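Below: one structure, written as structure tokens.
Only one protein chain is missing; all other protein chains are in place.
Order of writing sets the labels: A, B and C. Residues in every chain begin at 1.
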Amino acid sequence: MLVVMQAHATEEQVCAVCKQIESFGYRPHAIPGAQRTAIGITGNQGEVEVGNLEEMPGVAELIRVTKPYKLVSRDLKQENTVIRFPATDAAIGGRTLAIIAGPCAIESREQAFAVAERVQRAGAQFFRGGAYKPRTSPYSFQGLGEAGLKILAEIRERFGMKIVTEAVDSESLELVERYADVVQIGARNMQNFSLLKRAGRSPKPVLLKRGMSATLEEFLMAAEYIMSEGNYSLVLCERGVRTFADHTRNTLDLSLVPAVQRLSHLPILVDPSHGTGKRNKVLPLSRASVAVGADGLLVEVHCDPDHALSDGAQSLYPEQFDSLMDEIRLAIEKDNSARPCRLYRGRALLDLSRPGAAQLSSRIPRIRLCDQRQE
Amino acid sequence: MLVVMQAHATEEQVCAVCKQIESFGYRPHAIPGAQRTAIGITGNQGEVEVGNLEEMPGVAELIRVTKPYKLVSRDLKQENTVIRFPATDAAIGGRTLAIIAGPCAIESREQAFAVAERVQRAGAQFFRGGAYKPRTSPYSFQGLGEAGLKILAEIRERFGMKIVTEAVDSESLELVERYADVVQIGARNMQNFSLLKRAGRSPKPVLLKRGMSATLEEFLMAAEYIMSEGNYSLVLCERGVRTFADHTRNTLDLSLVPAVQRLSHLPILVDPSHGTGKRNKVLPLSRASVAVGADGLLVEVHCDPDHALSDGAQSLYPEQFDSLMDEIRLAIEKDNSARPCRLYRGRALLDLSRPGAAQLSSRIPRIRLCDQRQE
Amino acid sequence: MLVVMQAHATEEQVCAVCKQIESFGYRPHAIPGAQRTAIGITGNQGEVEVGNLEEMPGVAELIRVTKPYKLVSRDLKQENTVIRFPATDAAIGGRTLAIIAGPCAIESREQAFAVAERVQRAGAQFFRGGAYKPRTSPYSFQGLGEAGLKILAEIRERFGMKIVTEAVDSESLELVERYADVVQIGARNMQNFSLLKRAGRSPKPVLLKRGMSATLEEFLMAAEYIMSEGNYSLVLCERGVRTFADHTRNTLDLSLVPAVQRLSHLPILVDPSHGTGKRNKVLPLSRASVAVGADGLLVEVHCDPDHALSDGAQSLYPEQFDSLMDEIRLAIEKDNSARPCRLYRGRALLDLSRPGAAQLSSRIPRIRLCDQRQE
Partner (left out) sequence: MLVVMQAHATEEQVCAVCKQIESFGYRPHAIPGAQRTAIGITGNQGEVEVGNLEEMPGVAELIRVTKPYKLVSRDLKQENTVIRFPATDAAIGGRTLAIIAGPCAIESREQAFAVAERVQRAGAQFFRGGAYKPRTSPYSFQGLGEAGLKILAEIRERFGMKIVTEAVDSESLELVERYADVVQIGARNMQNFSLLKRAGRSPKPVLLKRGMSATLEEFLMAAEYIMSEGNYSLVLCERGVRTFADHTRNTLDLSLVPAVQRLSHLPILVDPSHGTGKRNKVLPLSRASVAVGADGLLVEVHCDPDHALSDGAQSLYPEQFDSLMDEIRLAIEKDNSARPCRLYRGRALLDLSRPGAAQLSSRIPRIRLCDQRQE
């Protein structure tokens, strides 16, 4: 159930409705949109008892949500969610491609700083690197733990990049949310519902990777677990699925990007490194990810991949990452000759020199247009 | 690395070797076999420094294990592992099929007792039922929690069946190991490595289900996580994998059973309920599971499946479970006419009236025979 | 559309209805059942114009078939189809398991005769062996062609087994139907619709293997292609599907067997050789196939698999095939001690010494019983 407030509803009116919802024993989730605020209701078993909600001041209408996911749905919020980071330009889901780069695992201060220096110079706004590594073998390197997190925090200080790193259980999440800017939940934990709920109570944004054999609905439901606990700063990430195909380690499913964007307001990134498992496939699939409309990339870079403690075969050399950034720059930046860049986030031709251009070609209306016609 | 002790090695000699291994900074795992004890070594990064191990009294030989899994491997222990339960006949991995039956979730004392009464009467030695349910939706019934565990403990008292129930995180595992006889780790948590390690420190046996897209090696490595922490009472369970096929909810991969049995000494069960997701497929696939050589079955039974709070479509009616037990009884019991039963656990024709019959046709030698020839 | 005739309808009445259907421009398919004849109607685009059909003498009722497949459906014919072979006991789909064994390819007269001698002695009623081999590489051995077919015909003469061999195009089908008793259409050609139609005009029974990524519905529709051309002697065969799992060459999907049996009257076999691709998995999966209720097995046997020109790794040694036959014999034969065999085709306990036993426990009523309850 969704309570849509009127465009001119006051904050007090929103609060009053939320309190009323709580008085029924449910949980309200007030999500402000560009035009108006919508309040999602969760916590009900079966039908929601709406009482007098419809008559309360400021309420425009009540909408029954028929999909199994509610808070992640575009029904709740038509505008794309943008995750912003205070005191910085970095954002995920906005007009700029979010580039998250770094080594698979933090192996040492030297290794991490060397990679950080290169990816920052090439244009990454976010640094990734595992302090806690979920490894298939109990005998493999499992990460430096808190020592790794401290190195990551130093990198933020030194290079100004925001830090994205994985938490594998509630103990590590406790530490990750203290040191990092974005808490990553890995593919293997996509249906670790206890961890999802814990991440839903984190003050930090969460990056949730698709499970190796997760359907679209299961992926959105996993996101719903996080949002239903009150954390609305959520980013999704496609990273390849398990199939019979053996020319790549996983099969990167780029069709998930527009599929998520139709159904959900959440940003969706692509990880071509895990998605292919092969260094020589990362560059072409990065271009494809940008072109399909992804909100950003997660890319593994290592200065000495042949001696990486994990996932070396899929890590780019720094100069390959430079090439990657060069090749997708057209897609993310205004051309330096002051002429308009016409390929924007792979979604639409737009002429940035024309006033109001962005609005005209923004993602939502275009998708809506299709919706009306096709379904 | 594996230290194989001589057949007549004393307990003191085994202890001395274990201490020596610890003194090198590694962890010893002494696993007694029918003929002799083998000591697995874990905790090394790279090569194990063996020092004078080979010369110690009682040591027969040192074997380098080349497979990524060590403790779960038949290299460590040729005999099948049998999980026994004190003060009871129930066992998993021995000569008798282990039948674990019960509802998907414990919904109430009445519901659970009604099912327990029926499955016990039909011959189940183990009762299953979820107190903690990992559900795709945060808004679905998530189990009764500790209240459910208490009902399960009552069922053990009343019906004498051993209790198998799932833990979904370290908090629930704490409670599950207090109330239950076997701690189940579900498919979604097969690579929740923190939970696996915690289960590896539990005093209770663990039942580990295969992940929905786990390869055989990943499955065995997940088991290795548990054993490497010192819990050697471990049971594996095939429950279907994700494929394109849509006539069943999952595709039950029965070839995993002989594949596990070649490589590992651990028992392997089959869950035809989750493996097919359809009530009318449970009976034929149960027969097939027994015939392929599984050590037992995990079957969902509900007295009123149409109103079950979860997985009703795959739960058997009690009378269907009666039929299932009837149909597989030949495979598990001596014929009542006092003539020998010749189909035993689907593995080999054997004549129980002939002295020494069991040894002659037991699983291992037969598999070994194939091994020598084929690979 | 289905015209169900009355139990006492005469042959003339059936003929008259068929002619009337033809006069409407459709094609009638009269399929006699145990109780009464049903006439399937195909050849319509959209709705069938039924005219006065319902009032014709002998017509009991008209049934609209809503499934996309019509002639393969149990709606048309409740009884299992049994394919019989004149002047022999061999049958597929009846009370006896059909065992089809032989080498992957006919390599020479000597090789084929050596295998034939062994599998016939062990109890196979059908001999298989490829004269035309669909091979992934154009440079691999492609079969002996007509010379191979002649060897197969000699084997029938000498050993009395019926011959099953593959046709790969209309030219080879022409020859195969001349020399063999059953025309096999392989997995790669399951949706080679031209070949299916040609097989539908063959006077010989057809064995159709499931495609490597075919859904149940696609498989039944492929069978419908053959039946719609008038060939009602059709046998289906599960042979494993493509998945991510790598411990077997394909993943054998035994749940397909009861799924086919619910929806179709056609016999369904299992090929554990291709279904696993590994010799040491063939025996346990053969037992499982019998137990799940398959109507027979297709097994590759070779006297010198290490030097086989194709698929050696999955071919049994003759003595392994002997063991296989021993292990499943209980399931297919009356016990030699004159006591009743109680496990019959993996489907139901039945006591052959009790009069009328077979009918009581035959497959259909049992399945029907489930139907009424479950769906």
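We adopt the following convention: a residue touches a chain if its C-beta (ideal position, glycine included) is under 8 Å from a C-beta of that chain, and two chains touch if they have at least 3 such contacts.
Every value quoted in this text rests on a predicted model; they were computed, and no experiment measured them.
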Per the touch definition above, residue among A:18, A:144, A:208 or A:256 touching the missing chain: A:256
Of C:79, C:218, C:304 or C:322, the one touching the omitted chain in the full complex: C:218
Of C:23, C:52, C:66 or C:137, the one touching the omitted chain in the full complex: C:137
Options C:90, C:115 or C:168, residue touching the unrepresented chain: C:168
Touch list for chain A against the chain that is not drawn: 213, 215-216, 241, 243-248, 251-259, 262, 275-276, 279-281, 284-285, 287-293, 317, 326-327, 330, 337, 339, 342-343, 346-349, 367, 370-371, 373-374
Residue ranges of chain B at the interface with the undisplayed chain: 242-244
Footprint left on chain C by the chain that the document does not show: 42, 44-45, 68-69, 134-139, 141, 168-172, 188-189, 191-195, 197, 212-213, 217-218, 221, 224-225, 228, 241-242
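What we mean here is this: only the chains that are shown with their structure count from here on.
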Mean-CA-position distance for chain B and chain A (Å): 38
Centroid spacing, where centroids are CA-atom means, of chain A and chain C in whole angstrom: 51
Chain centre separation in whole Å, for chain C relative to chain B (CA means): 36
Residues of chain C whose C-beta touches two or more other chains: 243-244
